[in-house]
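All remarks here apply to the structure that follows.
Shown here: the complex without one of its protein chains, the others still in place.
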Amino acid sequence: MLKLDNVSVNYGAIEALTGISMHVEQGEVVTLIGANGAGKTTTLRTITGLLQPRAGSITFEGEEIGGKPTHKLVARGISMSPEGRGVFANLSVRENLRMGAYLRKNKGEIAEDMDHAFQMFPRLKEREAQKAGTLSGGEQQMLAIGRALMSQPRLLLLDEPSLGLAPLVVHTIFEAIDEIRGKGTTILLVEQNAHAALGHSDRAYVLETGRIVMEGPSKDLAADPRIKEAYLGE
Amino acid sequence: MPTLVKRLLAALVIVLLLIAMNSYMSEAGLFGFGVPPYYARVIMLAGINIILAVSLNLITGFTGQFSIGHAGFMAVGAYSSAYLTVYYAQAWERSLGGMVGGSLAHALIFLLAILVGAIVAAVAGLIVGIPSLRLRGDYLAIVTLGFAEIIRIVILNIDKVGGATGFTVPGYTNFLWVGAFAVITIVIVYNIVHSDVGRALVSIREDELAAEAMGINTTHYKVLAFVISSALAGMAGVLFGHYTSFLSTNDFQFIRSFEIIIMIVLGGMGSLTGSVFGAIVITIMPELLRQLPGDLSRYRLVVYSALLILIMLTRPQGILGTREFGLSWLKRARRRPEGDKPVGTGGVPIAEQEPPSAIDRAKEVKNQ
Partner (left out) sequence: MDTFVQQLINGLTIGAIYALIALGYTMVYGILRLINFAHGDIYMVGAFVGYFLAFQLGFATGPSLVGLTVVLIGSMIAAALVGMAIERFAYRPIRKYARMTTLITAIGVSLLIENLFVARLGAAPRAFPQLLREQSYTLFGNAAISKSQILIFAVSIALMILLQWVIFKTKVGTAMRAVSFNLNSAKLMGINTDFIISFTFALGSALAAAGGVLTAQYNPQIDPLMGIITGLKAFVAAVLGGIGNVPGAVLGGLLIGIAETFVVGYGQNVGVPTTFRDAVAFAILILVLLFRPTGLLGSTVQEKV
């Protein structure tokens, strides 16, 4: 479904990604783990067109998408909940969700999907009219995920959904990820919390200083002594 | 010691050069050769603009504090000194002339006028700077613009200096004064920039919060740079007023402040030679455009503004960026093909400075 082939990305003169290749298949949950600054967010920003690759190709459902403007990629079915959540603090919860469905026309369907989002995260329903800036970190993360789903994506990218959240909230978020996957949405999950990420995904890639250093089924990686030592703290 | 000898020699050469240039530019000329008055005027204005640009670069280019009020301090210098020369200079010159001779007395009194202009402008800079410099970015810009306009309107209402009708001022300024003070300004700003103070100023530009965290008293340094910058602008105002021999508050509208900003951005903020270069270009460009053939000359200011936009679109970091032009420039340029290093205020793509290099952060993590 999504294929990165030898993709390199630069920030000015500094190379942030060095020829990374990876793929995500229909219906999979793939996770990308690595230390802070390894290039995980850069990878997602490049896939969504917020950054331009210097070299390499990115294809989505067989079509080259490298360097295409972000809003066109959203129209093709890619959606992302960005790092730091990126909710519009000056907009209400409902307006945030409405923006998630920006490209959709059918008001009835949009209303239905908004109800789904509220079912998934009842806390959001309670705060429907509140400005997103007044929400707690966990609620903002729920909103970011709910909002990303509003475009009915076929591929959902999640950037550090558990970052800075209390364990109980992290649990809620990962339950939601399982639920989304259960409905057939393909997910590429970027996480520092390797333990949770490996437990909720099919396959995983490990990124170190802009290079993919390991890949394989999540179960195998979770059992790998090197991963255990470096990322699972065992 | 040899460096001192070298410096003294350099100073001597500059002084001799200025004296030669001065007589070359006077009506009598040098060995029978002279500069036509029109060109002399352009050269004089370019010299004054160099002082303005270099002084603004200290606060805006090196310290990163965005001021659109430079014309206001220029006006303060021009009017305060003119008040002195118009009402007191003749009497003083007569009494002093008896003691030290006419031309020396004249020079001393003009020097005093320049000092007074600079000091009054510095005081104005202090009064404006202390409250304003707490503000940042665009807010600071608009407040300095506001102060400059208020200064202008206050002057407009002082009848002693001509008010709305204008103020006739003795024409004391010649090339020697302009040239000498342009050199002095460059030397002062160069020395500040290359001192500990300069490093503090640049650290404020790069990251004010970090500078503060490092124990730099940012307010102190910002005000200091602002006051020095204002004093030098006041000096330029003195020279300007005593060159044109007529002061009108219209000469100090905010468009003049814009013009000075254009000079430093065009030359490259954070480059002294860039400011000099920008000042010369902005002085000469409209004059050159007068040469446009026939009907086109009517559009010279249109062409001028279009060129300005074009330069910004094609060379957003200014012509020299943050580099200095000099003899070693060619060598250095060859060694460092990347050219300008990213500088926050220098006009470098924000995209380049945005992420704190992912790689570096990764290395930090690994090293721990």
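Letters A and B name the chains as they come in the text, with residue numbers starting at 1 for each one.
As a convention for this text, contacts are C-beta pairs under 8 Å (C-beta built on N, C-alpha and C of every residue); 3 or more make two chains touch, one makes a residue touch a chain.
Values in this document were obtained by computation on a predicted structure and should not be read as measured data.
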Hidden-chain contact residue, picked from the options A:Asp5, A:Glu95, A:Asp202 or A:Asp220: A:Glu95
From B:Leu104, B:Ile150, B:Ile184 or B:Leu288, residue that would touch the chain that is not displayed: B:Ile150
Absent-chain contact - pick from A:Val24, A:Ala38, A:Ile65 or A:Met80: A:Met80
Touching residues (missing chain, whole complex) on chain A: 48-50, 69-71, 74-75, 79-80, 82, 84, 86-91, 95, 98-100, 102-103, 147-148, 151
Touch residues of chain B, complete complex, unshown partner: 66, 131-132, 134-135, 137-139, 141-143, 145-147, 149-150, 153-154, 156-157, 164, 254-255, 258, 261-262, 265-266, 269, 298-299, 301-302, 304-306, 308-309, 312-313, 316-317, 344-351
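By our rule, only the chains that are shown with their structure count from here on.
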Inter-chain centre distance, chain A versus chain B - centres from mean C-alpha coordinates, in Å: 51
